[in-house]
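Written below as structure tokens is the structure these notes are about.
In this view, the complex is presented without one of its protein chains, the others remaining in place.
Chain naming follows the written order as A and B, and within any one chain the residues start at number 1.
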Amino acid sequence: MFRLAAIRLLAAVPVLMVVSLVSFGLTLLVPGDMAAEMAGPSATAADLARIRGELGLDRPPLVRMASWYSGLLHGDLGRSVLLNQGVTEAILERLPVTLSLTCLALGLACLAGIPAGLVAAAKARRWPDQAAMGAALVGLSLPDFWLGLVLIWVLGVKLNLMPTGGYVALSADAVGWLRSITLPAGALALTQLGPIARMTRSAALEVADSDFIRTARAKGLTEPRVYARHVLSGALVPILTVVGIGFGLSLGGALVIEQVFSLPGVGRLVIGAVLRRDWPVIQGGLLLTALVFVMVNLIVDLLYLWVDPRLRSNA
Amino acid sequence: MLRRRTFNAGLLASAALPMPAIAQGLQGKRGGDVIIAQQAQPPTLDAQTTTAQASRNITLHVYETLFTRDEASNPKPDLAEGVDIAADGLTYRFTLRTGVKFHNGKTMTSADVKASMERYGRIGGSAYAMKPVAAIETPDAKTVVMKLSSVSPGFIEAISSPRAPFAIMPEEECAKPLGQPAMIGTGPFRFVEFRPDSHAKLARFDDYVPNTNYQKRDGFAGRKTAFFDTVTFRFMPEGGARTAGLQTGELQVLEALDVAAAKRLKDDKNVRTYEMMPWAFQTLMMNTNWGPTANVDIRRAIQAALDLEEIMAICSDGLYRMDPAWQYPGTNYFPGIDGLDAYIKQDQAKARALLQKAGYKGEELEVVTDNAFRNHLDTGTVAAQQLRAVGMNVKLSVMDWPTVLNRRTRPDGWNLWPLGMGIEPYEGPYNVVGFFSGAQPVQIKADPVIEEAQKRLTTDLSLQGRIDAVKQFQARVYDQAISVKVGDIGIVQATRANVVNYAPYRIPRMWDCWFA
Partner (left out) sequence: MIAVLTRRSFLTGLLLFGLIVVAAMLAGWIAPFDPVKNNYRYRLGAPNDIFLVGTDRFGRDVLSRMLYGARVSLRIGLAVAVLSGVAGALAGLAAGWWSRADPWLMRVMDGLMAFPGLLLAIALAATLGPSEITVVVALTVAYTPRTARVMRGAVLVARAQDYVEAARAVGARTGRLLRHHVLPACAAPLVVQQTYVFAIAILAEAVLSFVGVGPPPPQPTLGSIIADGRDAMVEAPWITLAPGVAIAMLVLGLNLLGDGLRDALDPRMRRML
């Protein structure tokens, strides 16, 4: 298992290099620099030149990049002038927001999607199946940012049940945290729920036909117990795969959801950095999200082994 | 020999002297945490360096300046008691208020002022204002003498402007590079924390030394009293969420409420709305150097093709004023609107005739606009449609802010660029006329008449002479169709009803108001 982890971690290095090279390419291509953000709308060319000189933005991009990469080798992601903060610090500050958003969203999606999929499989081709799968498909087809707007409108403004935006840290106020994160996580969860429910159903159907389930039934276990324990554990691998993919997709979806709900997460940090041309933050932020992405895939792979020992020999 | 003159001598006949001091300030209820929502997050909190409204909202609660602007945007002393201007107009002797404390407990001295002003000359957002200053001397702790190398009648107006405030900070902070000084000022609120994409938090500065020359707030000047314990500026990009937050009471103050929402909430007992008209010029800048707009007849055709009211109604969401003048009516430098009627009426036939006269053959006209400010995007969108209607081949390029700024500061590659000018017309004429002149005028190709007007504006010691300069500038802009003044935009500031004694201004001022 450790060998697998090591191999996968090594394989992540070229992935991270691709990400880094793409963002480097963008640095060269995208016009404008952060002086524009600093100077404000009516700045003159002279204002821009002054700021550029002061910030060292007039150095050639290759020189700046070289110094950034040499910093990276020493574990230093650089510093953001606009945030007046180190890039590592800025990202670590935002990471809890994005992680609580995506993890809660996936948690909600699993909590609703897996039972729905199991019920659908147990009652296959009868109305609970059709209802559950129909709902899953509708959830899958909704634009999540639009759903966020609608949720703000209905639950925030019309019913005044939920805050309409902003983030409360878990460490500061647990109830406030839950309230601030529930709506955005809900919007994100609904789009992830569909794939999870659908995959649970089809995997469960396949498992339900197998011998060990028949044995379990023969032992006299009730149908719900058969599904909750044996079918579910048999279907875990494909479900985990979907959850793993869902995590990656939620990270992407979080970019917009953070915007809609004014959450200070990594997504807003990085989008803001692109719009402000804050290159150290973009480079660092993208490397880090890619790393999280890779780590999650690794964790999913390791979970496979844990769930299904038969796979161990292949590893 | 120095002759005592009021700080704005030569500017206006009636220079207001400070009110006699009274012992007691404003009476209100202390306490409470107020939350203000604003759309953008500040690019930096280094007050001197940026002209962004998002920064100004916050920094002007923390920092103060030697002179600032009053309610009618006239210069008034703030950290200074006043200024003596020598008869030759070259020596400015500022007397500082005594005992003013920085948020770090240090008492402000002339050394801090000198260091701050020198830093501003290096990296300030309106650094041009410090150009005439040849030397700054500090004969004693409460006196700062600035020696100018040339007569500069707009000097006090320039350094009192909040555009990129001439913030006074402790001497030791002035040595730090751009963006990095600790946020230590003399204002009624002190800095607590800045969380990008989330909020900035300030707290009442209990050792604040108010300016007892006044009785109450007056624009950015006056006697400021802080009542709230803390002030939090929350950065919320979604307009709908900001409005919702105000309605539910999560937010107590909005820097700007959407106009449609303001109409809806007008009768809401929990909300108070404050309309501010005018707030900004809506303009459409032209590149007189490149492409079709290098031809004056095509520029005139554009002028004739535009339905200014349609643009204004849409880009302002209905809160606008048709106003062709390049200074606000009722202000000191208002140039009048005589002779402008012919330019501001839409006349498509005239536009087509002018295009024909210019020999226009469908060359591409590039409208460059950002999508960060809705009034810019809407102005660009509607103007492009109106120009297409008279047969022009228009390309509308919507880009993000740095790309637009990068593009439009280049001599070619763009023809039209919409800009809302907020703080510049509030300041007066200097940065309005200045925008079109100097080494890098916005229209790219310098215009000799505007250059002359600018020179006159910055050197003429008589107010009438300077007003004439603005008139000369305005007439030229219209005659040569160098830029289009579309109209004046208003905004609506809003508070919850329990915010007492709030008065709208260029920023949502959180002093002199309190919770009921």
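Observations on the structure shown:
By definition in this document, contacts are C-beta pairs under 8 Å (C-beta built on N, C-alpha and C of every residue); 3 or more make two chains touch, one makes a residue touch a chain.
Predicted model only: the values in this text are computed from it and were never measured.
Taking the complete complex into account, the chain left out of view touches A, B. For the options B:L26, B:A86 or B:A313, the residue in contact with the chain missing from this view is B:A313. Screening B:A260, B:M322 or B:A497 against the full complex identifies B:A260 as the residue touching the chain left out. Considering the whole complex, the residue from A:Y69, A:W146, A:F212 or A:W306 that touches the absent chain is A:W146. By the touch definition given at the top, chain B reaches the unshown chain through residues 238-240, 243-244, 258, 260-261, 263-264, 309-310, 313-314, 317-318, 371, 374, 377-378, 381-382, 384-385, 396-400, 402-403. Interface with the hidden chain, as seen from chain A, comprises residues 11, 14-19, 22-23, 26, 29-32, 125, 130, 137-138, 140-143, 145-147, 149-150, 152-153, 157, 202-203, 206, 238, 248, 251-252, 255-256, 259, 267, 270-271, 274-275, 282, 286, 289-290, 293-294.
In this section, only the chains that are shown with their structure count from here on.
If each chain is reduced to the centroid of its CA atoms, chain A and chain B end up 41 Å from each other.
Here chain B touches chain A in the complex through residues 41, 43-46, 49-53, 122-123, 125, 127-128, 164, 177-180, 194-199, 234-238, 240-242, 244-245, 247-248, 250, 372-373, 400-407, 409, 419-421, 423-424, 431, 435, 438-440, 442, going by the rule given at the top.
Residue ranges on chain A touching chain B, taken from their complex, read 30-34, 36-48, 50-51, 54-55, 81-85, 90, 93-94, 149, 152-153, 156-157, 160, 163-167, 259-262, 264-265, 268-269, 272, 275-277.
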